[in-house]
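Heads up: the structure comes next, in structure tokens.
Missing here: one protein chain of the complex. Every other protein chain is in place.
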Amino acid sequence: MDNQPSVSEQEGHVASVVSSEVIISLKKVSKYFGDFQALNGIDLDVHTGERIVICGPSGSGKSTLIRCINRLEEHQEGDIEVTGVKLDENLKNVDKVRSEVGMVFQSFNLFPHLTVLQNCALSPHWVQKMAKSEAEKLAMEYLNRVHIPEQADKYPGQLSGGQQQRVAIARALAMQPKVMLFDEPTSALDPEMIKEVLDTMIELAESGMTMLVVTHEMGFADRVADRIIFMDEGQIVEQNVPQEFFNNPQNERTKLFLSQIL
Amino acid sequence: MNQAATSSIAVRSARWARENLFSSWINTILSIVCIVLIYNVVWGIFSWAILNGVWEAKDRRECFAILGKDENGIPILGACWAGVRVWFNNIMFGRYKDGQWRVILGFLILIIWLIPLWVPGVKRKFLIAAGAIGLYPFLAAYLFLGGERSWFMSFMVPLTIINLVYNTTDWVGDKVFRVSLADTLRWKLVDRIIPEKQHTYALMALFAVLAVIVGYLIRGWGLDHVASVRIGGFFLTLVISGFGITVGLPAGIILALGRRSRLPVIKALTVTFIEVFRSVPLITILFMATAMFPLFMPEGFELNKLTQVIPAVCLFSSCYMAEVVRSGLQAIPKGQYEAASSIGLGYWQSMGLVVMPQALKFMIPNIVGNFIGLFKDTTLVFIVGMFDILAMTRAMSNDVPWRGEFHEPFLLTAVIFFVCCFTMSRYSQRLERKLGGQYK
Partner (left out) sequence: MLNLIYNEKIRAVFFQVLTFSLVAWGVFYLYTNTNENMTARDMKTGFDFLWITAGFDTDFHMIDYKAGDTYGRVYLVAILNSLLVACLGIIGTTALGFFVGILRLSSNWLVAKVAAAYVEILRNTPLLLQIIYWYLLLLAFLPKPKKSFDVFYLDIFFLNNRGFYGPSAFFDSGSGLVAAGIVIAIIAVVVLFRHARKVQNSTGRVIPKYSWGLGIIVVVPVVAYFIAGQPIGWEVPILKGFNLRGGWRVPPAFITLVIALSVYHSAYMAESVRAGILSVNKGQTEAALSIGLTRGLALRLVIIPQALRAIVPTMISHWMNVVKNSSLAVAIGYSEITALFMQTSLNQSGYAIEIVALTMLFYGSVSLTISAFLNVYNKSVQLVER
């Protein structure tokens, strides 16, 4: 980039655009893997435009939580409602929710046999039934938004980790979802590439997208989050605005966690 | 300059020999043993087959007469290739005597169809391969068997020919003249009347209409009917293994998907089916087919050996293919399935667009290996009384003029198989190496 400080280096919190409308609601949600309880009575309301960062030690259930929201995992107890649709065994509901919720994975999971452009145009063409040229135009739009239009005809294997993750973000955005979920998006990246992905995510936040991000990047949380949620052992232990969360942690476990990562 | 070059070659060879062949006592002894062994074997075979080979003779006795005896009165050993020359046609075609040009044409067409798969940069390779698997058998069946065309065949045969002509013009034009027939047809012609989303359907309809028209125009022409029992020799081997793979691969994919299903009934049925047929030898399945298929079919259903054997072979092949497909699917990381469903693709869409294309690339070396095994296993139909290449080889040994001669025909058959199988296995090894580096 140029001499200007990058988006993530600039000071100041990203403007909040939280509305009062609840877009995702979890009520008393529990999830078991066999005998092991991964989620224990989770209550959570996410408002449109809200940016939530979820953090916690490994095994605390943060990934499980967001994977339940787009039904990559099935919850056993409680209710999950996304954009007014209840998540249960009704497959039509599940498909509807998935088209409204985009997901970015820790290991990118790009399709290695398709070009970058084809990766992004796949869903618009086959799921939203757009014509191929329309779908590709849409995909290019989003590739432009993540600043890598020149890689459109390359294969994922030819890109760096940071570029691949940005393509993954574009691929999820091409569905034009209402909510974006991020499952530790920078954990698999080399340090010098983390910044480019975080920059993209901050730009996304500035455009008003509702985001749930599981991450350890506390700098990002401080800049972007409307709310930080700390989870441990399947429960929400503490949640607060970033200022209060970092400077004034209430719970002992939160304090322990913060002392380990800051 | 030249002297230095030659002496360095000599020096390098000597050094190589010292390191690789004579580096220790044991190695030296082993090397000498090997050299002696190889010399004896190779020279023995060479002198028997080439130096003393008899190429023209009326029968075996004449071969012996031509070879004669050496100074000590011991008969000279030499190969009597004359018999093989007489029987060569039988060994290759079986009893398919009239119109062998149809067989050769059929295989030429297949080769022409499949060439683009090896040419880099050809688009839509998958469609070409799918056409080969789905349409070519109909054309081949008509070429080989001929006879009157039913409604169905009157449609399929022209359709296949049109598809072949279309594909070939398309890729050759694209490569040589940079003008693709497919693109021209689609964007210059069809696009004017039909929106983009329905282009595929329009093209398919166009093909269908053309096929009907052509089918009507050529309704008077046909090929003579040849009974399927005449198919024999190497030709039969190719037909059976061809069916084995064209049916076995799709069926194997379906069985493998069934085995991975979460639905217990489907999983139990497929697992039982696969395990039962994989644990028994092919010959028992062939016996079962010839003994029991006539019982399974309703009264009056005509069955000849070929129609009994081919389903049995396809059954067997699909179970082994299923295992190959299953291991290919297991190699795809779970993240791919998740990513596909997270962008809204359903089960069949995920399989078709994301998982299978990746898995198939992994599987190709194993599929080729399976095909090689199937190719060799077709010789078992000899045991149930079909006139495949092995049967022809044995028949020559029982033919009166050449009675008792078995080395020569067996060697010919062995060489034919070796050349085919060795080429295929080398190819799959090369593929494995090429693909192994791609998914690091």
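Letters are used for the chains, namely A and B, taken in the order the chains are written, and counting of residues starts over at 1 for each.
Just so it is clear, a residue touches a chain if its C-beta (ideal position, glycine included) is under 8 Å from a C-beta of that chain, and two chains touch if they have at least 3 such contacts.
Since the model is a prediction, treat every value here as computed from it, not as a measurement.
Visitor: Touching the absent chain in the whole complex: find that residue among B:64, B:138, B:155 or B:410.
Guide: In the complete complex, the chain left out is touched by residue B:410.
Visitor: Considering the complete complex, identify which of B:129, B:266 or B:435 is in touch with the unshown chain.
Guide: Here the residue in touch with the unshown chain is B:266.
Visitor: If the missing chain were put back, which residues of chain A would it touch?
Guide: Residues touching the hidden chain, for chain A, are 89-94.
Visitor: List every residue of chain B that touches the chain not included in the displayed model.
Guide: Considering the whole complex, chain B reaches the absent chain at 20-21, 23, 27, 30-31, 34-35, 37-38, 262-266, 269, 276, 278-284, 287-288, 291-292, 294-299, 372, 376-377, 379-380, 382-383, 390, 393-394, 406, 410, 413-414, 417-418, 421-422, 425.
As a convention for this text, only the chains that are shown with their structure count from here on.
Visitor: Round to the nearest whole Å and give the separation of the Cα centres of chain A and chain B.
Guide: 49
Visitor: Okay, in this complex, where on chain A does chain B touch?
Guide: Chain A residues touching chain B: 70, 72, 95, 98-99, 102-103, 105, 107, 109-113, 122-123, 126-127, 129, 131-134, 157, 168, 171-172, 174-175.
Visitor: Where on chain B does chain A make contact in their complex?
Guide: 195-197, 333, 335-336, 338-346, 349, 353-354, 357-358, 361, 438-439
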